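Structure below; questions to follow.
Shown here: the complex without one of its protein chains, the others still in place.
Right, chain A next:
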Amino acid sequence: MAKRIEATDVTAYYGGFKAIENINLTVEPKTVTALIGPSGCGKSTFLRSINRMHEVLPGARVEGSLTIDNQDIYDRDVDVTAVRRMIGMVFQRPNPFPTMSIFENVVAGLRLNGVRRKSILEEAAEKALRSANLWDEVKDRLGKPGAGLSGGQQQRLCIARTIAVEPQVVLMDEPCSALDPISTLAIEDLMFQLKDKFTIIIVTHNMQQAARVSDRTAFFSIEKTGDPGRLIEYDNTQKIFSNPSQKKTEDYITGRFG
């Protein structure tokens, strides 16, 4: 199910501003990869270019090649909606659809794909909510608004919504930064379980979190404000946090910089 992602010389722009430059990175299937680095270093930009969400912003574009199991997702013939269905995304702030119930939120993606049969939707919703460790908390109020849940529950609802369409890859853009420690723990636990089925890439500012959840860690940095972000070091998480080969990485993880 899960697929391998290969980025070659990925450079992304916002209009005239070059946000990241020449990122080369390979993500193996069924692993958790953490992207860390100081604010503005382009890790979220890189994450958003993986499912072509970067280009949603006016003037934004990506150069270089990004392949998923050797298929270039930026190929002219590729349907961008198919790419996004294959590569799901969880955002920094929980963003359930405010006008929809919990159930409708979870099946929103399936409905977009044309699934109409109620029995199929119900089955898929339960499966996704169980995978997101949310089922027991919401099974009695599936018809209530999704926005009425707590922040942590909303974020798990968004994860359920993302995995309900059974993507190959799940991207998470600082998914816990708006959450309290207990909800954060719940989501980290969830990542361990999800990695059996999905390739996960997570952007995080929290280095303990990166160390706890990821197999591999990529450290991004910038020289100074206005410069494009670059990939400084990419290695096994254990290596990055115990014995990084780059001085900049060491400075960052020991808190001397950033």
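Annotations for the structure displayed:
FYI, a residue touches a chain if its C-beta (ideal position, glycine included) is under 8 Å from a C-beta of that chain, and two chains touch if they have at least 3 such contacts; residues count from 1.
Note that contacts and distances are computed from a predicted model.
Missing chain, UniProt protein name: "Phosphate transport system permease protein", from among "Sarcosine oxidase subunit alpha", "3-phenylpropionate/cinnamic acid dioxygenase, small subunit", "Ion-translocating oxidoreductase complex subunit E" or "Phosphate transport system permease protein". Across the entire complex, the residue among A:93, A:127, A:197 or A:239 in touch with the chain not shown is A:93.
Only one of A:113, A:150 or A:193 touches the absent chain when the whole complex is considered: A:113.
Note that of A:12, A:53 or A:253, the residue touching the chain absent from this view is A:53. Although one chain is not displayed, its contacts with chain A can still be listed: residues 51, 53, 56, 58, 81-85, 88-89, 91, 93, 95-100, 108-109, 112-113, 144-145, 147-148, 158, 161-162, 165.
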